[in-house]
Every structure is written in structure tokens, then in C-alpha cells.
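All protein chains but one are shown in place.
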Amino acid sequence: MKPIGKRRWAIAEGYIPGSSTGPAPAMTSHETACILNAGDDEANIVITIFFSDRAPAGPYRFVVPPRCTRHIRFNNLDDPEPIPTDTDYASVIESDVPIVVQHTRLDSRQAELALLSTMAYGSD
Amino acid sequence: MKPIGKRRWAIAEGYIPGSSTGPAPAMTSHETACILNAGDDEANIVITIFFSDRAPAGPYRFVVPPRCTRHIRFNNLDDPEPIPTDTDYASVIESDVPIVVQHTRLDSRQAELALLSTMAYGSD
Amino acid sequence: MKPIGKRRWAIAEGYIPGSSTGPAPAMTSHETACILNAGDDEANIVITIFFSDRAPAGPYRFVVPPRCTRHIRFNNLDDPEPIPTDTDYASVIESDVPIVVQHTRLDSRQAELALLSTMAYGSD
Partner (left out) sequence: MKPIGKRRWAIAEGYIPGSSTGPAPAMTSHETACILNAGDDEANIVITIFFSDRAPAGPYRFVVPPRCTRHIRFNNLDDPEPIPTDTDYASVIESDVPIVVQHTRLDSRQAELALLSTMAYGSD
């Protein structure tokens, strides 16, 4: 399929709740960058994480195969370092081919879950 | 009315919860692509679904009449195949005239529902 | 202030829940178009409502004073006609000066409220 999207995306909001309620992993509090690579070439992705009071973390590297989606949980990042919980952060997602990025959080600190989602900000 | 929108849209996030609480169909967990065709010509829509580990599904075909909206539940897609529940997916929505696409999920896996919504990413 | 925004906006998703829980009006289920007119000229707004199976409703007319915001509840529209509850709709918001439009829903059909919000799709 003809590619769709941009090569640089930003998510200004990031916060991994430090606790969860309910069965893991579906109901574990998490923060996700959903990436769509609709085109016919592999996407090589680099994520950089920004904080309020220290230098950025990264690069975190991923591959999204052609005509595939990959939903990356920030909770699971650990190379080069994990993202601390209960801490404000932001992220930039860069790709060598056009992709689309959407940001979603499931917060299950309470028994009743809450959801948020927004398209990231895309740029070239 | 003068048309508004774009001809290609992407939703990077997709996930149909496998269970629900409350009276169907209003409270059934669902994932929706809301399409507005504000213009004076019929919109012929093709939806393609992308996964993390298999080839895309589709095409799913719809018509949205002129000056009308249609809220398509991904749960209800079945031709050429249904979308599995509890599975990450993404979608591209293509039209022959300008449309606007918004993505909404109602999650009623727990007794207390949760909602998310975002404009899709539009491109020409 | 220098104006910011576009003159035409679309919200593809619309649905006014038919019931509510909790004290009115704060906790009444509602669907809102939040309009910001940051510029120095009055904004004359026309809203048109689109349905899945009938001709559009409207025009609904509003004024947003210069350097002001107005949060319009779709529930409260009644001239030329009210919007039915439990019905899918979409909307186009047009202005004679640049504005910014954001869409929010508070759903209190259950005791526990749910919220969604997204920027509308802007165009000129």
C-alpha cells in the first residue's frame, strides 16, 4: 500500500502509573505508542524519552515490518534503561519511512479503569 | 455543502475488548470509525486492517451517502473476515471524496465504562 | 491577540447519551463543542448537524465575542430543532474568522463518569 504518515512524531504527555488493579497484562496500567507502517518498506524506529530534570534517555530501537502495526508499551522499554514510574516524561518517535503514531494510556490505579488516546503530533 | 476533509485516514490504535458488561448493544465494548461525508457526492469507502504478525485484512467496503455520517463498528466487520478480539490492530480508511474520520472506543470490560476518542490522521 | 485557527471544523463523532446519573447540570451526560476566538473580531458561527439517515439539521447560529471562549452543549440546541438523544450524528462548525474547536463528551449513564476529548478537524 502507498505509505501514509510522517517521519517524526512527538507525544508531549507521558506518565506510567506506579500501581494497577486487575489481571495482568491486559489490565496493568500502561502507556502505549501505537505505530502503523502501512507502506511496503520496513520501518526502523528510534524513540527518545525526555524528562523535566535530566538528560534524555535512549535511543530505544524497534523495527515495524511492512504493512504491519506495532503497539509499543513504554512500561516495557529497558534498553538502554527503563522509564521510571510516577514520573512526567515526553517522547519523540523517528522513522526512516512514513508512519502514523497514536498515544494511549490505560490507568488502572483504581478498580475502575480510565482510558485516554490521541494522535501524536506528526512532522517531517 | 462544500466538502471537508481528506481522502486517506489512518488509525494506529485498535483493540476490541473481548468482554463486556451491561446491556447490548449500547454498552457492548466496541471500537468505532466515525465517518462524515459533508459533501454532495456519495463516498465510496475502503477499509484495510493491519496486524502485528500477519498480512492485512480487507478490503472492507462501505458507502456513505452525501451529507451523511456513518459510525462503523469494527466489531461488526465480517466481509471478508471478522477482526479478532483482544488483538492489536490498526486501520487505513480510503475514500474517493473528502471525508473526516474520528476514532472512538467504549470499553465495558468492567462494570464502569471507559471512553477514548481522537481524530484520525488525515492525508491526501 | 493575533487570531489562531481555521474557519471550518468538523467533528465526525456525535452521540448524546439518553440518560444520566448525578447532579445536573455538571454531571448531566453532555456533548460539547468548545470554541475559542482568540482574535479581536467577533466570530459569527454556524453549526450544521449530519445524521445517518436524514437530511442535515441547522443552521444553528452563535456569536463568540472577541478574545473569548464559548462551550456549546449540543444537548441545548433547539433552534431550529433539538438533536435527538441516543442517535449517531456529526457536525460542521463554520466561522467568519479563525477559531479553534475541541470536542468533549461527559458520559454519566453509569454512576461512574467517562470522558473523551479531541481537537476537531480544521480546514480553510
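Order as written gives the chain letters A, B and C; numbering starts at 1 within each chain.
Note that a residue touches a chain if its C-beta (ideal position, glycine included) is under 8 Å from a C-beta of that chain, and two chains touch if they have at least 3 such contacts.
Since this is a predicted model, take the numbers as computed values, not measurements.
Of the residues in chain C, those that touch the hidden partner chain are 1, 4-5, 22, 26-27, 32, 34-36, 38, 67-71, 100-102, 104, 111-119, 122. In the full complex, chain A contacts the hidden chain through residues 8, 10-15, 48, 50-53, 55-56, 86, 88-90, 92, 103, 105, 107, 109-112, 114-121, 123.
Basically, only the chains that are shown with their structure count from here on.
Centre-to-centre separation between chain A and chain C, using Cα means, comes to 30 Å. One finds 21 Å separating the Cα centroids of chain A and chain B. Each of the following residues of chain B touches two or more other chains: 111-112, 114-119.
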